[in-house]
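A single protein chain has been removed from this complex, and every other one stays in its place.
Up next, chain A:
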Amino acid sequence: MAHGPAKGISRWLFTTNHKDIGTMYLWFSFAMFILGGAFAMIIRAELFQPGMQLVEPAFFNQMTTLHGLVMVFGAIMPSFVGLANWLIPMMIGAPDMALPRMNNWSFWILPPAFLMLASTLFMEGGAPAFGWTFYAPLSTTYAAPSVTFFIFAIHILGLSSIMGSINIIATVMNMRAPGMSYMKMPLFVWTWLITAFLLVAVMPVLAGAVTMMLMDIHFGTSFFSAAGGGDPVLFQHIFWFFGHPEVYIIILPAFGVVSQIIPAFSRKPLFGYDSMVYATAAIAFLSFIVWAHHMYTVGMPVAGELFFMYATMLIAVPTGVKVFNWVSTMWRGALSFETPMLFCLGFLVLFTIGGFTGLMLSIAPADFQYHDSYFVVAHFHYVMVAGAVFSMSAAVYYWLPKWCGKMYNETMGKTHFWISFVGFNITFFPQHFVGLAGMPRRIPDYALQFADFNMMSSIGAFIYGGSQILFLYNVVATIVAGKPVSDEKVWDGAEGLEWTVATPAPYHTFEVPPTIDPEHAHS
């Protein structure tokens, strides 16, 4: 007899089932998305007009810091980990993750970490106010006492990420169904495998940075203080050695998602599978040697500037290959435009724009003018929101019927997409202009010439933020009262092992490994 889930709360507390853990990750990340979004709404409300209206500058800085931290570490990363938990075993024909007990642990340490981070808001001196990049010495010598809690929280969520990554690496390397060679794995699995290696490589670097901060603050060391023989710029080198690969940690799984969905709705195999794999690996490699492009203005020797400029520009090549491959996948396909496809197309257009501004930013002399302006804010939101969040929305709509056996409301899904798409562009497109015109980022108040575009941005942000309520409603309504689906293959163009199991996906899948047709291409 099939062994089902435990009853009550203990099912969730003690579960080792990849699907339960995936579900918890997804809900947790959505909660964080709403929290981080609420911080963003406060930021945009304050910036609606010139002058200080709602919050004080110190609180504004706390909002920008927490918005960044919560979105990166709380919303985007865990959402993709949730996706990985749900899908990787099902895509490679494994019964579960390789290390299920560790899997439980890596999820359950996350909520306390974020509870601790959020609780700094109520501490004396307020939450961290030094930006999500927490440059020393603002974050060491001049930080609020809550910085110690922030450091502890970073350590915990780093631990969680490393455990999650080890689990994914172990699963992909050891638990593929017989016959599934590496070059037959779905691209989502590939991108996550590479991402997991990136995580294992760089999370300890972040841990090192915050540990050095802790030493500087409490134990009298001077890693980041020139007065004691240290170097504030060292902090930035260490931070960005973590931080730049982190950007790809966020975007590579998104590439994977898009590479699954576009072929499905084009009813045509993915174009250039092999070059997609190589391009992903190339991007991952390059991500390690370009960190200082965040620091062109910090005072580097010209030879350093040139090296980092050339290396950064090179990233455009593999990224371009990926975009061309996606477009070629659509070429001469038979396209239909259900919600997941719409989000992928939105991704494709907006991420390409974000890529272009990234290329512009890579040019060091021009970056001197772009750096730390709203142009950069626009750029990375085009990459992070349109890249990661749009593809995540696509993923949820695409796999939701498989997860819960019910179909979401297509009209509501499409409405969600269009409001998001329009709201997103109203928010972030004008930020290119204010940036080029000279508006620095992270300021709570601005000169009058930036007023109109900021008002547009704020209106767009409220629209984009509001559209997420529709998303939440649609997902909940689907789970509670959606139209049941029983077809194994929910979408006619969908390929892959996850579409061979029953709908909804049973609690345990692949107790007996599936057989992979040796002639069959990757899927």
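In the analysis below, a residue touches a chain if its C-beta (ideal position, glycine included) is under 8 Å from a C-beta of that chain, and two chains touch if they have at least 3 such contacts; residues count from 1.
Following the convention adopted for this analysis, contacts and distances are computed from a predicted model.
Not every chain of the complex appears here, and the one that does not is recorded in UniProt as "Cytochrome c oxidase subunit 2", selected from "Extracellular solute-binding protein", "ABC transporter permease", "Acyl carrier protein" or "Cytochrome c oxidase subunit 2".
Of the options A:S328, A:N409 or A:T500, the residue whose C-beta touches the omitted chain is A:S328. Contact with the omitted chain, checked across A:F30, A:F80 or A:F271, is made by A:F271. The residue from A:A40, A:V147, A:A364 or A:L497 that touches the chain not shown here is A:A364.
Mapped onto chain A, the interface with the missing chain covers residues 49-53, 57-58, 61, 129-131, 135, 137-138, 141-142, 225-227, 231-233, 266-275, 297-299, 302, 305-306, 309-310, 313-314, 316-317, 320-321, 323-325, 327-337, 345, 348-349, 352-353, 356-357, 359-360, 363-366, 368-369, 371-373, 429-430, 433, 436-438, 440, 442-453, 455-456, 459, 521.
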